[in-house]
Every structure is written in C-alpha cells, then in structure tokens.
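Removed: one protein chain of the complex. Kept in place: all other protein chains.
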Amino acid sequence: MMEPIARWFKWLSSTHGLNYSVFFDNYDQTLFLKGLQTTIFLSLACIFLSIMVGLIGAWLQGSRLRAARIGTAMFVQFFRNTPPLVQLAFFYYAVSSLLPTLTDQFGAQAPIINNLGWAIISFSLFAGAFNIEIFRSGIEAVPTAMTEAAESLGYTRFQIYRIVVVPIAFRICLPSLGNNLVNLVKTTTLAYAIGVPELLYASAQIWSEAMNVREMMVLLLITYVALVAVLVGLMQRWERSLRIPGYIA
Amino acid sequence: MKALPPNSLPVLLTPTRPALEPLPAFTTFVQSRALAIILVGGFILSCGISAALSAGATQPQPSILDVLLKWAPLIGGGFLFNIAVSIASMAIGTLSGVLLGLGQISPSRPIAKISWFLTQFFRNSPWLVLLFFVMFLLPFELKLGSLTLPLPAWFKAIIGLALPVMANVAEIVRGGIKSIPFSQWESAESLAFSRRQILWQIILPQAFKRMIPPWMNLYAILTMATTLISVVGIQDSMTLTKAALVAEGRLDLYLPFYTMLLLMFFAYCYPIARLTQSLERRVAVKF
Partner (left out) sequence: MLGQPLIEIDHVEKSFHNTVVLRDISMKITKGECACIIGPSGSGKSTLLRCINALVPVSRGSIIVDGIQVNDPNLDKLALRRKVGIVFQQYNLFPHKTAIQNIAMAPINVLGRPKEESYERARQLLAKVKLSEKADAYPGELSGGQQQRVAIARSLAMNPLVMLFDEVTAALDPETKKEVLFTIRDLAAEGMTCILVTHEMGFASEVADHVYFTDGGMIVESGTPTDIFKAAQNDRTRAFLSQVL
C-alpha cells in the first residue's frame, strides 16, 4: 500500500527536487516515525502528570494550612513566570548534578533520570502550574447556591465535593484545560535542547544529512498542526459528551 | 454565571473558545512581598545547597558568590539582549497581527479566509519550529534591485518569534472585536455610519481596553520564549550562562547559575503578570 506513495515521492524528488526522503528512504522514515512516537509519548506522559499536578495543587490551595496555600501559590507563580526552556535546563543540568549517579551494565556512570525523564518532569510541572490555576478557578466558579442546596439535603462536605462541585467545575474547566494541553504539546519541542530524540530532533537529524531543510520544515509544521488538531478534536468531543442539555456554563 | 472574557489565560496558544474568568489569583497572599521572598529565598537556597555539596572539595576554590558576581554582568547583558529581542518581536508581531486580525473580519471572503488560515496555522505551530523555519529558510541577504540588505541571524530570530506573536495578536484583536455586542454595529449602522467609521470610531475604542490584558500577557510569554534563540545559536543570556558554566567547569555552580537566570526572568515577568491581572479585573468591572 505504501509502495505507490513512496514511488510518487521518489518521482517528485528526482523531477522537481523536492526531497521528502521520509516517504521513501527507510532510514529516514524510521527516524521520523520514532521521533513522532517519542513526541506522542512525551505529550501523553506530560498531559497525565500535569493534570495530576493540577489536581493536587488545586486541592492544596483549598487546604486549611496556610503554609500549603502559600507554597502552592509560590510554585504556581514561579513556574508561570519563568521560561520553560530555562526550567528544563535547570532540571537537566542543575538538579540532576545534585543527584547520585548509577553505574550501568558497562561500568559507566549514568544519571538516575535521563533526558527524556527530565523533559517529562519539567514540562509536567510547567503545565501543571497552569492546570492548578485552571482547576482552582473552575471550583470557584461553581455557584455557592449549588453547594448550599446540597448541604441542605444533608450531604457531607466530601459528598458535596464529589457529587456536585467536581462534576460542574470540571465542565467549566474543560476549554481552558484543552488550551493548556495543546500548549503543552507544542512545548515538548523544547526537549530538542537537551537532545531528546523527539520529532524536531529527529527531523534535524534527517535534514542535516539529506539536506532537505525546506521540505522537512513543511512536513514538521504540518505534523504539529495535525497533532494539535487531533488533540483539539478529542477535547471537543469530550466536551460535547459531557455537555448538559440546556446548561450554559 | 457571568460571561467569560476571552483570552485571559496566559498560554502560548490564546484560547479559541472562551477561557475562564480573569484569574483573581492569590489575592490573599501574593503582593510584592512574595516576589521578594521567591527572589531572595530561591537564591540563598540554591547557593546553600551547592555550597553544602561542594564543602568536601579538596582544592581551595573561589566562593560561589564570587564566581556569580564575576559572571553576573555578562549574563545580565545577555538578559538585556533578550529584552531587546522581545520588544522588537512584539512591535513587528503586533503591527502585522492587527492587520491579520482585521483581515479576519474583512467583508471580502477570500481575505477573511486567508487571514483565518494564517492565524490558525501560526498559532498552532510550536514556537521553536517556527523559529527554525525562519532561521533556515530566510536568505542571509535580501536583494532589492541593486540594493543588497544583509539579514543577520538576530534579525531573522526576531522575525521568527514575531510570527507566532502575530497570530496570537490577530486572535486577540478578533476576539476583542467579537466581544462587542452586535447591537453596537446595528445601532451605529442605523445612524448611517460607514463600516470603516463603525469599526474605528465605535467598535475598536471599546474593544481596545479588553485587548490590553491578553496583549500584555502575550508579551510576558514572548519574553520567556526569547530564550529559544539560544537553541538556534544566537548568543543570549541562556547561551552565556552555559558558556560561563563550561568555562568554570564546576558542578556546584550549575544550580546557582540557572537559579539566577530563572530569577532574572521572574523579576521581569512577574510584575507584568501582576499588572495584567489588575488591569483584567478593572476591565471586568467596567463592562
């Protein structure tokens, strides 16, 4: 099935000089697809962890402990107002220099967390800081009348949270959460800077050998826009499936 | 529930759909005091951790603070370059973005469609990829007839960062115009204003106030994104920090140096974020 496509791109390359080697060169194709795979894995891992960070942070911000609230607020402000690239370098070079190393099977010293690991940690905290704010304002947007009604029916605090506040707050949050997750997917390209073989890194490897920067650039942009489009589509579908008839949040 | 103003979240991608209320975050606590706590506290902590770890060093070496002070002016200069790039990119991105945003509401369908497509495309592409795109694909010089203009790398970088800014500004402009009730258009039309007059004399003056907070937000994001130019080989504060660390060759310096760099950006971006928030609140009250 791939054969005619490969043949067509080969023809395009020989007659028009448009070298989309990814479609007919096995080596380049593997590199590109591995990169894509890494980007998708990185994105999914960060999406999951950043939502966890967001939930924990939002919970801590509602805590009765003043120290927990202040600590969370500082965390949020710090990660929101510093460059994600410097955060990544901070973790990958500075924090990892403080951690002990492991001896690998060949007797060499290897860090406990590799570059992919640090990228996941760094981006999850970065996007998580935004998620904390998103969840918190979603919870605040639930009208107090709603919690009061639940209270008058005899629900406990935890029940009110679980049955009334969270389901409504989540629906209010969803558009903002979607935007932040799209943003996160775009941010994964920064992992290039610490040599994580994600899509941008793989593409750079390809174009430096095949000398097809222009073609790879176009392909890269299209791939990212497509990835984002898929995520946006999924989020919208999710939003639709959660939509309550007649309810305007 | 209250109507949700668009573009209130500080994301690289400005929301297409209404985002949440302007975040009234941390009214209880974060004042300028917090800024000071984070700046001083973070710094001392990182120096302390590093000093503790290097305490066992055998050879006498200059203290962490001395080394930091030695390099601080150079890295600070690099940081000023980041700021300069951010201002230039913002200026170019804003001008082109306003045009693109107005293009999206143009009565000419092709112009509106093309503007919409460009906006979506540049908004949804990663900033770093767009930067690569411009760095590699713009020629190193531009020939205009007999005139040859060199295009230095820093200039290309400014353009590369201006592209996503343009798309986001376009979205802010479009959102701002859309946020003005349609009845304003109708009543102006009934008073025989022309389309151009309605836009410039009635709609934009009202929309302008709402566009300022997301625009400032975008500027803070851009400032943080200027560090990306280090990835494409332009010397900025990030590059200089790395260079300084390589020159010193001491593991215990990594933490204080990167902390210093983070705090430089924090000291610049956090006040902007605060100002944005207070403006957002004021706009929210007025409407």
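Per-chain residue numbering starts at 1, and chain names A and B are given in the order in which the chains are listed.
Please note the rule applied: a contact is a pair of C-beta atoms (placed from the backbone, for glycine too) under 8 Å apart; a residue touches a chain by one contact, two chains touch by 3 or more.
What you see is a predicted model; the values in this text were computed from it and never measured.
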Full-assembly contacts of the left-out chain, visible side only, are chains A
Of A:V164, A:A191, A:I206 or A:L220, the residue that touches the missing chain is A:V164
Of A:L153, A:M211 or A:L234, the residue that touches the missing chain is A:L153
What does the interface between subunit A and the hidden chain look like in terms of residue numbers? 143, 145-146, 148-156, 159, 163-164, 167-168, 171, 244-248
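Criterion: only the chains that are shown with their structure count from here on.
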How big is the gap, in whole Å, between where the Cα atoms of subunit A centre and where those of subunit B centre? 19
Flag every residue of subunit B that touches subunit A in the complex, lowest number first. 1, 9-21, 23-26, 28-30, 34, 37-38, 42, 46, 49, 53, 121, 124-130, 132-133, 136-137, 220, 224-228, 230-231, 238, 241-242, 245, 251-252, 254-255, 257-259, 261-263, 265-266, 269-270, 273
Given the complex, residues on subunit A that touch subunit B span 69-70, 73-74, 76-78, 80-87, 89-90, 93-95, 97-98, 130, 133-134, 136-138, 141, 143, 172-173, 175-176, 178-180, 182-183, 186-190, 192-193, 200, 204, 213-214, 217, 220-221, 224-225, 228-229, 248-249
